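The complex appears here without one of its protein chains, the remainder shown in place.
Every chain is named by a letter (A and B) in the order it is written, and numbering of its residues begins at 1.
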Amino acid sequence: MCLAIPGKIKSIEMQYDGRVRMAKVLFGGITKEASLEMLPDADIDDYVLVHVGVAISKVDEEEAQKTFKYLEEIGELGDLTDVDEYLPKSN
Amino acid sequence: MKYMSEYRDPRMAKKYLEEIKNTVSRPWSIMEVCGGQTHSLVKNGIIEMLPDTVTMIHGPGCPVCVTPLNLIDKAVYLASEKGVILCSFGDMLRVPGSQKSLLEAKAEGADVRILYSPLEAVKIAEDNPDKEVVFFAVGFETTAPANALSVVHAHRRNVKNYSILASHVLVPPAIKAVIDDEESKIDGFLAAGHVCTIMGNTEYHPISAEYKVPIVVTGFEPLDVLQGILMVIRQLEQSKSEVENQYARIVREEGNPDAQKVIDEVFKVRNQMWRGIGEIPESGYAVREKYADFDATKKYNVTIEEAPENPDCISGQIMKGIKKPFECSQFGKKCKPTNPLGAPMVSSEGACAAYYHFSGMVEA
Partner (left out) sequence: MSENKKLRMQLQCPMPKLDFDVITLGHGSGGVLTNTLLDSGVFDLLSNDILDERHDGAFLELEGMTAFSTDSFLVSPIFFPGGNIGELAVNGTVNDLAMCGATPKYLSLSFIIEEGLPVKEFWEILVSIKFACEKAGVKVVTGDTKVVEKGKGDKIFVNTSGVGPIHKKANISSKNIKVGDKIIISGNIASHGMAIMSVREGLEFESEIQSDTTNLNRTVLSLIEQFGSDIHLLTDPTRGGVATVLTEIAQSSEVGIDIFQKDFPIDEQVASACELLGLDPLYVANEGLFIAFVSESEAHSVLETLQQDKNGQNAKIIGRVVTEHPKQVIIESAIGGKRVISMLPGEQLPRIC
């Protein structure tokens, strides 16, 4: 359940008589509108998770890298010389 | 796509699988609660890549599958007999009611529309002031804020011809129901990452403590699911039973308070019927009295009796992980995705449908 994908906020505007904060979110080249009513602190260039037209969380960049460091942390990543190659590239 | 593609890296996936193999010392059964996680396990072929000692049990995490039959019948009735514009997520269209599915109703001329977001349904209501619009609001806690928001929007914009037919199901009571069944043998859980994005992790601490099971809040990409499985296994091997957060890039311990507020504004908790399982106390949402005008069950006084389930269907045992789909006498014979006899065969996230596709059974 709960298909939600991460996208980057391109622009924000107030709609419906200035009451609803809506964002244009960029998902790998395509753009779709999403409501920011659940994320009052979200801003342009933030990555947010969008589910059925509503942004429900901001992506934490630092936490995002931990999946790639976890094995090393628990002491098992012996022969992986460069963990950085797995980390999300900033683009 | 950033924050998605990286979590599909094959080399890292291999490392996780190796580490799982090296950590496991005895058989463990892990339930992934969410249908989206089931989908990921099946689609990526992860199940067969796990060591034989790790058994994944597919939980009742498919709100489409567990929507009571009579609610589908209500939706079909409203579309076919009452001439409403029935808007719905795509998942629900193919689910057969006791007579027909929404897709079949559409084929017979009913105005049934697939939408990406319930907020679009409010727009449709505004654009069609002389027609009634009903949104089939199905889902877990993840989808509840959006469905609730649509009611708030309609209320604010004074849209009188909009209402929702709500069928929300809540995860923590379902997990308790699964564990409580004395026949179920589940050692650990992957909690539904997007549900926790909304609700946070706090509800899982007492469950973990009382039943002594590790619960890892897990995402949906292959690396998420593999890391979640590893984290559960590490706890099991160390006889721990804690709540951990694998999906911390998205899930905060407290969840999303603004989303919780909107849910609370529009919905109240109530007992809910789960198709295939039965009634689970305090496991669903009903629209509050304050928003009765937007509650399709009140607006259209339709009473449809719950149709009896097919007696051959053992969905309750499947969804609690007590039996596997291929242990059902009808699996692949009378019961297939084109003719589902019960809940778990209905959508591709249901345990039986997932197994069916995975095994590549050929349609006769």
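By our rule, a contact is a pair of C-beta atoms (placed from the backbone, for glycine too) under 8 Å apart; a residue touches a chain by one contact, two chains touch by 3 or more.
Keep in mind that what you see is a predicted model, and the values were worked out from it rather than measured.
J.: Which of B:E48, B:E183, B:E289 or B:E305 touches the chain that is not shown?
T.: Residue touching the chain left out of view: B:E48.
J.: Tell me where the left-out chain touches chain A, residue by residue.
T.: Residue positions of chain A that touch the missing chain: 1-3, 5, 24, 27-32, 51-52.
J.: Mind listing the chain B residues that contact the chain we can't see here?
T.: 1, 4, 8-10, 13-14, 35-36, 39, 42-49, 62-64, 87, 89-91, 93-94, 103, 113-116, 120, 124, 139, 143, 222, 337-338, 347-349, 356-363
Here is the rule we use: only the chains that are shown with their structure count from here on.
J.: Roughly how many whole angstrom separate the Cα centroids of chain A and chain B?
T.: Chain centroid spacing, chain A to chain B, equals 22 Å.
J.: Which residues, counting only chain B, touch chain A once they are in their complex?
T.: Answer in residue numbers: 1-4, 6-7, 9, 11-12, 15-16, 19, 22, 34-36, 61-63, 89, 116-120, 139-140, 142-143, 145-146, 149, 153, 156-157, 192-195, 197-198, 223-224, 227, 234, 246, 248-252, 256, 258-259, 262, 349.
J.: Within the complex, which stretch of chain A touches chain B?
T.: Going by the criterion above, the answer is residues 1-8, 16, 19-20, 27-28, 32, 35, 37-40, 47, 49, 51-54, 56-57, 59-61, 63-64, 66-68, 70-71, 74, 76-77, 80, 86-89, 91.
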